[in-house]
Structure formats: structure tokens, C-alpha cells
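Scroll down for the structure; my scribbles are underneath it.
Removed from the display is one protein chain of the complex; every other protein chain stays in position.
And now, chain A:
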Amino acid sequence: MIFETILRIALGILMLSILANMYRVVKGPSGADRVQALDSIGINLIASIAAYSVLFHTQAFFDLILLIGILSFIGTIAFARFIERGVVIERKR
């Protein structure tokens, strides 16, 4: 019972963290700020899914954790290449 309360408090703190990151996504002066805030939202989502899977007593969401990590990594790399070079997949001319 006390453990469940601690998990719910942690989920509330994670929700506040996602809201703070959303502020940075909306307000951020440059594109790099927004990309980094989106990456941080992905990490917070991973932590929320882990807390939820402990709360629901299930192992069905463990694949999702790794999958969101991979997709967030690839998306951040694609955005970073777009900001830096202007092209996502480069080819020889």
C-alpha cells in the first residue's frame, strides 16, 4: 500500500517533468532546444511506463521501454542531422 503510494507520487513528479519539458518545447528560442526537450520527454515516458508496469503487476510493457528508447534515439539523430546539415540522409553528388 505504501509502495503503491510512492509509485503514484513518482508518476506525479514525472508528469510535472513532462509539463516542464512541454514548456521548453513551446517556448524554446531555437530548434535545438525543442529537439532536446522532445528527447527528454521520451526518457520521461520510458520512466512512466516502467512505473506503470510495476503498478499494474505486468511484464507486457517491458518491450515498449526498449522500443521507445530506440525510436527516440533515431528521431533525435535525424533531427540533429537536419538542423546541422540541412539534409537527413546524405548522398554523394
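By our rule, contacts are C-beta pairs under 8 Å (C-beta built on N, C-alpha and C of every residue); 3 or more make two chains touch, one makes a residue touch a chain; residues count from 1.
Simple rule for what comes next: contacts and distances are computed from a predicted model.
Trainee: The chain dropped from view, which UniProt name applies: "2-oxoisovalerate dehydrogenase subunit alpha", "Glutamate synthase [NADPH] small chain", "Protocatechuate 3,4-dioxygenase" or "Multicomponent Na+:H+ antiporter subunit B"?
Mentor: "Multicomponent Na+:H+ antiporter subunit B"
Trainee: So that we can see where the missing chain sits, which residues of chain A does it touch?
Mentor: Chain A touches the missing chain through residues 60, 63-64, 66-67, 70-71, 73-74, 77-78, 81, 85, 87-92.
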